[in-house]
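Starting off with a structure, shown below.
Our next item is subunit A:
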Amino acid sequence: MITLGHYLVVSGMLFSLGLAGVIARRNIIIVYMCLEMMLSAANLALVGFSRFHLVNGLPDYTAQSLVFFTITVAAAEVAVGLAIIVALFRSKQSVDVESVTKLQG
Partner candidate 1 sequence: MSVLELIIALPLLAALAIWLGAPARAASLGATFINLILVLYTAVQYWGKTGLAFTHSRPILENPSLSFAVGADGISIILALLTALVMLAAIWQIEDRPPIFYVSSLLIGGGALGAFLTTDVFFIYAFHELALIPTFLMIALHGRAEPAQRKAVAWKATIYLGVGSLVLLAGLVWLVLEFSGGSKLTFDLEALRSQAKLNPLPDAKQAQIFFVLLLGFGSLVSLFPFHSWAAPAYATAPTPVAMLHSGVLKKFGLYGLIRIALPLLPQGAHVEWVQNALLLMLLGNILVMGLVTIHASRLDNTLANSSVMHMGYIFLGIAAGTEIALKGAVILMFAHGISIALLFGLCGRMRNQLGTLEYNKLGGLATHAPAFTVLFAFGSFASIGLPGLTNFAGEVLIFLGNFTEFKAGVLTNLQWTVILALWGVVMSAVYMLRAYRSIFHGSPATGLFMIDPVFSQRVPFIMLATTLLVTGCCPWLLLNLMKSAL
Partner candidate 2 sequence: MSVFTIEAGLAILGLVLLLLEAFKPDISRRTLGLTAIAGATLALVLLTIAPHDSASLPGFIQPWHQLDSLALFYKGFALVITILVLWLTLECAPYLTRFTVDGKLAEMFSLPLIVCAGMMWMASARDLVTVFVALELVTVSFYVLVAFARKSAFSLEAGVKYLILGALSTGVLVYGIAWIYGATGTMSFDGIAKALANPATSKTTALFGAAVLLCGLGFKVAAAPFHMWVPDVYQGAPTPVTAFLSVGSKAAGFVVLTRALDAFMAEGSIIGSEIQGFLLVIGSLTALLGSLPAMFQTSVKRLLAYSSISHAGYLLLALACRESARFDLSSGGVVAFYLATYLPMTVLGFLGLGLMRANGLGEDIKDFAGLAKRNPLLALLMTISFASLAGLPLTAGFLGKLFVFLGLADHGYWGAMSCAVIAAAAGFYYYFKTILAMYTTEGTDVPALTFSGPAKAVAGALALVILILGVYPKPLQSVLTSDRPAVLAK
């Protein structure tokens, strides 16, 4: 029997992996992918909670509606984000996180 706990553990692992990737990876594209993974983890948690939170015997769809919004927003973020990353690549010929360290102190 798969319980809410299982979903949450998977979601938590996914979130942690994403966070670890964001921290550890130097390629901005990959960092960005890890960020998407964290969003997915959140989505998974939302869906899980929604499924196990029954209102009148049916799952509560408010949470799931948020999932749709999240996916949409993520898409928008990717669109804008990739544009910025491309601009970065154009000017620095690199997508390494270490290529942006001029602003400091």
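The working rule: a contact is a pair of C-beta atoms (placed from the backbone, for glycine too) under 8 Å apart; a residue touches a chain by one contact, two chains touch by 3 or more; residues count from 1.
Behind the choice of candidates: all candidates are chains of the complex that A comes from, given by their letters.
In this text the structure is predicted, and so the values were computed from the model without any measurement.
For subunit A, the touching candidate in this complex, among 1 or 2, is 2. Interface residues of subunit A facing candidate 2 in the complex, by the touch rule stated above, are 8, 11, 15, 18-19, 22, 28, 31-32, 35, 38-39, 41-43, 45-46, 49-50, 53, 60, 62-63, 65-66, 69-70, 73, 76-77, 80-81, 84-85, 87-88, 91, 97, 100-105.
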